[in-house]
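Omission of a single protein chain aside, the complex is shown with its protein chains in their original locations.
As written, the chain order gives the labels A and B, with residue 1 at the start of each chain.
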Amino acid sequence: MNNGNSTSPRPVVEIRNLNRNFDQKWALQDVSLQIPQGGVFGLIGSNGAGKTTLIKHILGSHYAQTGSVRVFGIEPVASPVEVLSRLGYMSEDRDIPGWMRVAEIINYTRAFYPSWDPHYAEELRELFDLDPKARIRDLSRGQAARVCLLLALAHRPELLVLDEPSSGLDPVVRRDILTAIVRTIAEEGRTVVFSSHLLDEVERLADRIAILHEGRIVLHEQLDVVRESFHRVTLRFDEALSEPPPMPGAIERQGRGQEWTYLCRGDRELLLQAAKRLSAAVVQESSPSLDDIFISTVNRN
Amino acid sequence: MQIHLEAKDGVPIYLQVMQQIKYQIASGRLQPGEELPSIRTLAEQLLVNPNTIARAYRELETAGVVEKRRTAGTYVAESGSPLARKERLKLINERIDRLLVEAFQMGFDLDDVLKLVQKSQLAIDHQKQEERSHE
Partner (left out) sequence: MNTIHATLTWEYLARNRWALALPFLIAVATALLVLLPLKSLDFSPDARELVGLQLVLLWALLFIVILGVFESQGSLKPLYSKPISTTGLVSYFFWGGAILVAAEVALLIFLCRSLLGSTWPFAGPMLFAVVFWGWTQVLFRVSMRTFLWIPATLMIFAALLYWSMYRHGVAPKEGGMIDSSVHYWSALTGLDVLIAIASLLATFSLTIWRVTCDRSGRPAWPAFGKAETRRSTINKERAPALKTFVSGQNAHEWFDFRNRNASLPLVVSAELLMIWFIAFAIYPFNGNLKASWQVAFSGTLFVVITQFVAAIFIHLAAMKGHSVQDYQEAAREQRRRKPVPFGISQFLTALPITTPQIASAMLRSSARAAGIAAIVIFASFALLGGLSWILAGDAGNVSDSKFNYWKLAFAMTICSLLLTFTVLNLTCLYAPRRVSWEHWVAPLAILLNMLSFWSPAFPFVSLGAAGLALCGFSYASLQSVKRNDISLSNAALLWVAGLVAAAGLIFSLPPDTRMSLGPLLGTLVLLGLLPCFTTASALRFLRTN
């Protein structure tokens, strides 16, 4: 498995200084990202943070107003076929035409991809329990999502791009989607990019994450490093305090009286030393979840 | 192999996997020489990134708890191995530490704890005798 060492091959997606403006409103501001090959990249952010806009740049649906976007080293707007034939995409809206039947849309999509594997497509169709004669508009939301997932996977893409794949879906379908993601990256060299605001999924699956807030990247790091650099400590002071004293790297603090809980980013040792200097006892220490990290990072900005 | 992950435990996933594997080995649910599921299988079962499982297996291997046989998978290390025993000692010591801290916090002292431990042991022995007499 790829560890992201310094001699790794060229990143699958390279975005540099990307800006995007819609009607005087900045959807993306100076965004730079690298997505290395062979891993799962989680893009997180609240609704309207710019995740879908960013993904559309990767697909070539938006041209870069400033900066550059390269996928597999190619510009997606200039050469859509080269990029898109190696890429599988599942949109947030899942807007596949409702009048088609399942068999028809599989047949239609198949014509576009030289690398389409009909046996794999059939295997997925049976696994997802999709009736080929059913019309897409008669399918439930979960079934429609499974169809979109099938269409994104069947040609065995090098890069799988999923925009909010689990939104609005029940746990059974979500399981299918997560399984598909796991299976995809288990095969060497394939990369997954998915955006989600369900952080427990991102926590389980991502190697690297980027937090997008109001169009800016506020965090872009390997998930392990993120987990190790954030700490939650509860300190007990000798006397009751109305205002907690500052601690190095503190992002958030709450509590009252003698006990105060800090969410800090940075070196754990510095933290403990500072606590000792303030003659406070460390009562509890834990690793904050990605949810907490996200909320505090976003609130701070 | 049954592993259960707590989503918001605050403990990183790879660590949870490691701890649970170690516990299962220590409690005998995983026998020495038994094969662990492949990284891919376990990743699919738990729905986590295979890299995470790979890291867990790697660190278990470094600790000597499991051993990786080339192209044949990962196996639980033989119990005679000194590193494995070291791991088991570490595990049990952690439990003892926690027990003592909690006991002291609740106001018991060392003598109380030792007496309670002996009492539990007697109770277990008694139950075993009863089971044997029923057979």
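Heads up, the rule we're going with is that a residue touches a chain if its C-beta (ideal position, glycine included) is under 8 Å from a C-beta of that chain, and two chains touch if they have at least 3 such contacts.
The structure displayed is predicted, hence computed values, not measured ones.
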| item | value |
| --- | --- |
| Neighbouring shown chains of the undisplayed chain, as defined at the top | A |
| Among A:132, A:171, A:189 or A:257, residue touching the chain not depicted | A:132 |
| Candidate in contact with the missing chain, chosen from A:37, A:109, A:166 or A:297 | A:109 |
| Selected from A:19, A:61 or A:286 as touching the chain missing from the view | A:61 |
| Chain A residues touching the omitted chain (full complex) | 59-63, 77, 80-85, 87, 89, 91, 93-99, 101, 103-104, 107-113, 132-134, 137, 148 |
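The working rule: only the chains that are shown with their structure count from here on.
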| item | value |
| --- | --- |
| CA centroid of chain A to CA centroid of chain B, Å | 33 |
| Complex interface listing, chain A residues touching chain B | 1-3, 39-40, 175, 178-179, 182-183, 185-186, 200, 203-207, 224, 227, 232, 286-289, 291 |
| Residues of chain B defined as touching chain A within the complex | 5, 7-8, 10-13, 39-40, 43-44, 46-52, 54 |
